[in-house]
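Have a look at the structure that comes next, please.
Every protein chain except one is present and positioned as in the full complex.
After this line comes chain A, so read on.
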Amino acid sequence: MNTVRQLDRVVIRFAGDSGDGMQLTGDRFTAETAKLGNDLSTLPNYPAEIRAPAGTLPGVSSFQIHFADTDILTPGDQPEVLIAMNPAALKANLRDLKPGGTIVVNTDEFTKRNLTKVGYDANPLEDDTLEDYQVHAVALASLTIEALKDFDVSKKDAERSKNMFALGLVSWMYSRPTEATEEFLRGKFKAKPTIAEANIAALKAGWNYGDTTEAFAVRFEIPPAKLNAGTYRNITGNQALAWGITAAGVASGLPVFLGAYPITPASDILHELSKHKRFGVTTVQAEDEIAAVGAALGASWGGALGVTTSSGPGIALKSETISLAVSLELPLLVVDVQRAGPSTGLPTKTEQADLVMAMFGRHGEAPIAVLAPQSPSDCYDIMLEAARIALHYRTPVMVLSDGYIANGAEPWRLPETAELPDISVEFATEPNGVDKAGEPVFLPYQRDPETLARPWAVPGTPGLQHRIGGIEKADKTGDISYDPENHDFMVRTRAAKIAGVDVPDLELDDPHSGEATTLVLGWGSTWGPIGAAVRGLRDKGVPIARAHLRYLNPMPKNTAEVLARYDRVVVPEMNLGQLTMLLRHNFPGTDVVGYNKVRGLPFTSNELQDALEEVIKNG
């Protein structure tokens, strides 16, 4: 009989060759865990190559999940459990594993040839390499093949089900139900029922292996987390972002038009929105990044909610068109799912180094609003906000997600669709001025005095025919104007419009009643790791205040006042100090301390906690 032990949290990493199906295994384990009511956070990590040479270190793909009976903020700094499908997976991930951690290893792949391929002179399962760990050496492949011997599947297909065997085993170890995965497999292999049943048999065989083998003396349970009441689902950032765009179409009553060109890690947004035609969402896979944003802008001119989604290299190509949108003053949503750069950089790894490009990476004075989601589920809300600003102020809005948020997942308490914000717009339908002869005319650049937004008259509106373009426009009439004073006025007016965008105040989290002298200020996906680090410090009795910027341009009006309350502001960023630079410029006199790393990986909460403590200690 196995012992069942209760845990409050655990971090598991599944690692294997990129052909081993580790992302799928991780996704299914996540779904089982979500269903059980644990809070969770995930971190997929995979190579840029679709199929790097089998069994090599560059070919290793992994999926990490952190789940707990309390609310958690990150996918975990260090895994406590490693599932290694081959020597490469073991070698690539071992140094991350917590001392004393558990390793489940597929012994079938530990052949001399495979060991040599990754530089192991001796078999680590046989020497003292793993003596600090609890190792479960399991012949995952041969056990799977044996379990499927009565199925009408080839040996190769049977062997491919070993990831399900592993999932079954780990599901048993952590008391996860597998029924939903069985359903999933039946759906996934609908056309090949034999393969579906073989995978289910492998899953069950893995579970039974844990249950009957004495090698696994202990089984764990992680009770559900005490989350706020509501209905939850698990969601990745890219999915939430696509749903947020869909919701913005519903909330505005406008058709959504997405122009996109495939690029990692943003393509999933195109895939997801392509499935949502029933919402009146049109997706155009354009010939290039420039055409993608061009088509979106053309659709915006025609009265749609124009959207384009990409990553850094693609955004660079769209820059000229975004400037045109600034000049035309039309709504446009631009999503940059940041990845490590420059150039191709590390296309599947995360970074926050496009902030300055988002702010200034255009020709001429071309300010736009810039927003950044702070977690996967926040992508939904941020797109609604981005759409509100774009439509209300007739401006491009850049949203800075990143690879960590895009592919990471977390439970999301579903919002009430009845509470969707009203972001509808009124198109111009009547002349709004008179010409010199006193005749009614349409003035396309006659602004709303409060928002400075210009009227949006879509083609097809009788009597409001007008011409707009990239050439500087005369105030009010929009006619071509080369007048120096007019240009100065228009540049300043466009800047004032963006500076005046209404954004909510910065929320300050400082429970120490004046004790804290240091504020940690982040933006984007560092929200989770910073939050976990701040928790750790407060648990140790170290006072620290925190705030997080979701609105980077314009920044919330109370930002200066919040920063001024503290002796110093620490800004962790996955870049070399871009927000730091903006803060030093915008709020001179503030002591801004950057904490910067560009490893293509999110910060761990431990390193942040140490870094923050160091700053506080040294005052």
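Brief remarks on what is shown
Quick note on the criterion: contacts are C-beta pairs under 8 Å (C-beta built on N, C-alpha and C of every residue); 3 or more make two chains touch, one makes a residue touch a chain; residues count from 1.
Keep this in mind: contacts and distances are computed from a predicted model.
Missing chain, UniProt name from the options "ABC-type lipoprotein release transport system permease subunit", "Predicted secreted hydrolase", "2-oxoacid:ferredoxin oxidoreductase subunit beta" or "Copper oxidase": "2-oxoacid:ferredoxin oxidoreductase subunit beta". When the whole complex is considered, the residue among A:I480, A:A496 or A:A564 that touches the unshown chain is A:I480. Touching the chain that is not shown, out of A:Q6, A:T417, A:S513 or A:N618: A:T417 (per the contact rule at the top). Checked against the hidden chain, the listed residues A:P255, A:P313, A:P543 or A:G577 yield one contact partner: A:P255. The chain omitted from view is touched by exactly one of A:K277, A:R492 or A:K557, namely A:K277.
Residue-wise, the contact with the chain that is not shown comes from A:I468, picked out of A:A147, A:I468, A:A547 or A:V570. Touching the missing chain, out of A:T321, A:T590 or A:Q609, is residue A:T321. Where chain A meets the omitted chain, the residues involved are 31, 34-35, 37, 180, 224, 227-234, 243, 246-247, 249-250, 255, 257, 259, 276-282, 284, 286-288, 290-291, 294-304, 306, 320-321, 324, 328, 414-415, 417, 420, 459-471, 479-480.
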